[in-house]
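Here the complex is missing a single protein chain, while all its other protein chains stay put.
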Amino acid sequence: MSLRTRTRLFLAAGMGLLAFFIYGLLGLPPVGQQISGYATKLNSLTVPARHITDTVTAVNFDFRGFDTMGEEYILFTSVMGVLLLFRTQRDEVEEAPRNHAPGRQAPPSSDAVRVCALSLMAPTLLFGIYTVTHGQINPGGGFQGGVILATVLLFVFLAGDYEIFRKMDAHRAVELAESAGAAGFVLVGLAAIILNKPFLENVLPLAPAGTVLSGGTVPLISLSVGIEVGAGILLLSTAFLEEALVLKSKKGG
Amino acid sequence: MPPLPPLPVVVPLLMAAVLVALGLFFERRVIEIPAIVTALGVTAICLILVVRSSHGLIVYWFGGWAPIDHIALGISFVIDPIGAGMATLCSLLVVAAFIFSLKYFDAVGSLFHVLMLVFLGAMCGFSLTGDAFNLFVFFELMSAAAFALCGYKTEARAPVQGALNFAVTNTVGAFMVLTGIALLYGRTGALNLAQIGQALGSQMDRTVIVAFTLVTAGFLIKAAAVPFHFWLADAHAVAPTPVCVLFSGVMVELGLYAVARIYWVVFSSAFSSHASALRSVFMGLGILTCLVGGTMCYVQTHVKRMLAFSTVSHVGVMILGFGLLTPLALGGMAMEVVGHGMVKSALFFCSGIVLHRLGDVDEMRLRGLGSRLTGTGVVFALGGLALAGLPPFGTFVGDLLIEQSARGMGLAWLRWIIIVAAVLSGAAIVRFVARAFWGWGYYEKEAVKGAKIETGQETEKSHFRSPMVMVGPAAILIALGIAAGVSRQFLAAIEASVNVFQNRQAYIAAVLSGAHINSFQLPAAQPRVFGYAFVGLFAVALAFVLVVLTLFRSQLFESGVPGGSVVRHGVECLQRCHSGHVGDYVTWLVIGVTIFGGALLILMG
Partner (left out) sequence: MKMGFGPYVLAAWLFFIGLYGIVTSRNLFHLILCISILQSSSYVLLLGIGYRTGAVAPVFSDIPVNTPAVDPIVQALVLTDIVIEVTVLALLLTLAVQIHKRHGTLDPDKLSAIRG
C-alpha cells in the first residue's frame, strides 16, 4: 500500500479505535476516587508481615515475586538474544576498534572531561550499591540499582577511552555474572522448596523494619537481580558499542 | 518428593542460566545433552501433572501467599488437565526440536539451546498460570525468546526483516493485552483470574466489553487470526526449522488457549445472555481466517510459507471450535490442537530434511529432484492428507466434532467451510509432494506467481543420507498424530477435560476458597466418530481432484480454466496485501481490532 492509502485507512480505523477505547475508559471511576481492596490489604500487610517499609519492593520481590522472576528472565533472554543476533558472522573478521564514527575525526578528549568522568565512577558505584541494598526501606531495589551499576564502567567510555573500556570489560566474567544473577533468583526460590515450603516463600529470619536485612529473602533476591541487571545492561551496551565501533570486514578482502 | 507445579517453569529457566555459564567454557556437545534431558524431564513432570489434575484442580500459591478474606494476595498456578496437556505438548515438541537440531545446525554456539529452554519455561508457565499479569509476563518472555530465535540467521536479508515484522506486530499485541488487563484491574481491583471472574459476576458494562476486546484481540494477534496473521507467514519463511516447529505447533495455539481460558473464567458469566452475539462474531472471524488462510496456502510455492498459511487456516477451524461455545466444539478444538500440532511439526521436520538434502524449499525449483528421498516423501504426503482430514488422524476427529456441534446448533453449512479450509491446505502439500518428489506437472507453470522470498541455506553441506535424528522425530510425530485420533481413551479424556475447563464455578471455588472439587468424569457414551469416516475421505478425494486439476490443467483445459482469470485477479489482490511492510501489517491490525470491537459493542452494548 502506498503511504497515502495506508494513512487514510489507518486514520479511519484508528479514530474508531480511539473512540472505542475512550468509551471504555469513561466507564471506570474517575482518577483518584477508588482504590482496590487488594492494594489496601497489601499496604497494611507489608510492615507487620515482612518488616518491609517500601511496599512496592515488597510487591515486586515478595507478594508477586514470581512475576519479577519472569521479568528478570525477559532481560536475560533479550541480552542473550542481542548477543546471538550480533554474533560475528562466518564471513566476517574483526579489525581494530576505532574511537569515532566513520568519516569523522574525534577531537582528542580533554583532561577536564576525563577527570570528571573518572571521578564520578566511585560515587556512582556507591550510589548503585546503596540503591540495590536499601530497596526494602526506601524506593529502590535490584532493578533500579542494577542499571546504575551498569553505568559505572561506561564512564570509561564516556571519558573517551574506548580501547581501555574494551580491555576492562571482561566479557566472560560479565556473562558469568549475569547467569549467576539469573540463577540466584531461582535458587533462592528453590531453597524454600527444599525446606518444604512453596516456591519463593521467605526462609530467612526477619530483621526489624528499617534495617538493611529486613524482609528475609528480599535483600538476597534484590542483590541477585541487581547483579543480573547490571551485568545485562553492560553486555547490551558493549554489544551495541562493538557493533558500531569495531570494524568488521569480509574475510579475504 | 518436591511439589511439581513450579518445576516445569523453574527447571528450564535455571538450566538456561547454567547452560550460558557452561557454554562459555565448553563446546556445543556438552550443552546439547543437558538441554535434551531437561526438556525430557519437563515432559515427564507435565504428564504427571495431567494425571494428577484429573483428580481435582491443583492450586499452588507462590511465596506461600494464600488468599486472605477471599482476596488473592499472591500469584497462583491453577492446573487443570487442558492446561497441563498444553504444557506437555510444548515440552514434547521442544524435545523433538532439540533432537532434530543435533545434526541440523553445523556451527552454532550454546545460545540456541539457552533460548529454546527459556521458550519452553515460558510456554509452560503460560499454560499453567491463574493470574492475569503473570500470563502477560510469560507471554512477553515467550515473545522475547521467539523474536531472537526467529532472526537467527542474521547473515541473510530476509530473516531480519521477517523477525522485525514478527516483533513489531506481536509487541503491539502484547500492549493490547496489557491495556485490557489494566482495564480489568481498574474495574475489579484484582489480578487473579478467578477473583476477576468472581468480581465481575454477571454484570456487563462498556468497560467490560472494551477490556474483552483488547485482551482477546491481543491474544488473537499471537494466534494469527485474520487480519492479524501477516507476521506468521513472514516469520515461518525465515526462521530455522526447529523454531518453526514450535511456532506452528504450539505457540500460535497458546494464543487461542489464553482466549478460551480468559473467556470461560472471567467473562462467561457476564456475557452469558449475549452468547449468540459472541458466537456470530467468532463465526465471522473463524470463517474469514479459514478462507484467507486456505487460499493463500494454495498459491504458495515456498513450502515453509505454505505450511505457515496452512496453520492460519487450521487456526480458523480452531476459532470456529471455540466460537461455538459448546463443550463438544471445544473438545473438537482441543483435538485439533493436538492433531494439528503433531502433524504440522512432522511436516516442518520433513521440509527441514528437504532443505538439508536438496538445498531448496521452493516447489518450482525442486521439480522432480526429491525422488531419492522416498521416506520423507511418504511422511510428507501422509501429513498433507492428515491436514485434509484423512481418518484416523487427530485432525479428522477434531474437524468432525466441530462439524457435529455446528449441526447441533443449526449451522450445518459450517461443515463446508471446514472442508474447504482442510482441502486447500492439504491439497497444497500433496501438490508440493507430487511436483517435488514425483515430478508430476513438470512442464506446468505456476498458476499464480508465488511469494518472493530470498531463501538461504540453514546447513552447509548437502549430505547423502538423511540422518536418523532428523527422520526419527518426523515419523514419530506422524504416528502420534494417528494415535491421538484412533484412541478412544484419549477422546474420552479430552471430553472430560473440556468439561472441567468450562466449569467456572468450580475453578473460582478451588482458587479462592480452597475447595476441592473434582468435576472430571469420563463420559459414558462417546460421539460416533468412525461412522463418519466418509466425510474425511470425501475431503481427501476433493484434495486429490484439486491437485490433478492444478498440475495437469493445460492438458485438461486447452483454452484456459473457466473463470480462471477472475480467480487469479482476486488472489493477486489478496497477495498484494501481504506486502512484507510492517506499517501495512499494523494498519490491518488496527482495522481488525476496530471492526471486532465495533461488532461486539453493537451486538452486545
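Note that the chains are named A and B in the order they appear, and that numbering of residues resets to 1 at the start of each chain.
Convention: contacts are C-beta pairs under 8 Å (C-beta built on N, C-alpha and C of every residue); 3 or more make two chains touch, one makes a residue touch a chain.
Note that the structure is a prediction, hence the values are computed from the model and not measured.
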Quiz prompt | Residue of A:17, A:193, A:218 or A:234 touching the missing chain in the full complex | solution = A:17
Quiz item: With respect to the chain omitted from the figure, which of B:147, B:212, B:507 or B:520 is a touching residue?
Solution: B:147
Self-check item: Hidden partner chain, touching residue among B:164, B:492, B:533 or B:567
Solution: B:164
Quiz item: Which chain B residues would touch the chain omitted from the figure, given the whole complex?
Solution: 133, 137, 140, 143-144, 147-148, 151, 154-158, 160-165, 167-168, 171-172, 175, 178-179, 182-183, 185-186, 191, 234, 237-238, 449-454, 575-576, 578-583, 586-587, 590
Practice problem: Since one chain isn't shown, list which residues of chain A touch it in the complete complex. | Solution: 3, 6-7, 10-11, 14-15, 17-18, 21-22, 25-26, 28, 30-36, 38-39, 42-44, 46-48, 53-56, 58-60, 64, 67-68, 71, 74-75, 77-79, 81-82, 85-86, 137-139, 143, 209-210, 236, 239-240, 243
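The criterion applied here is as follows: only the chains that are shown with their structure count from here on.
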Quiz item: Any idea which chain A residues touch chain B in the complex?
Solution: 1, 6, 9-10, 13-14, 16-17, 20-21, 23-29, 34-39, 41-42, 45, 62-67, 69-71, 73-74, 76-78, 80-87, 89-91, 172, 175-176, 178-180, 182-183, 186-187, 189-190, 192-194, 197-202
Practice problem: Would you tell me which residues of chain B are touching chain A in their complex? | Solution: 2-3, 6, 10, 13-14, 16-18, 20-21, 24, 60-65, 68-69, 71-75, 107, 109, 111-112, 114-115, 118, 121-122, 125, 131, 133-134, 137-138, 140-141, 144-145, 147-148, 151-152, 154-155, 179, 183, 185-191, 205-207, 209-211, 213-214, 577, 579, 581, 583-584, 586-587, 590-591, 593-595, 597-598, 601
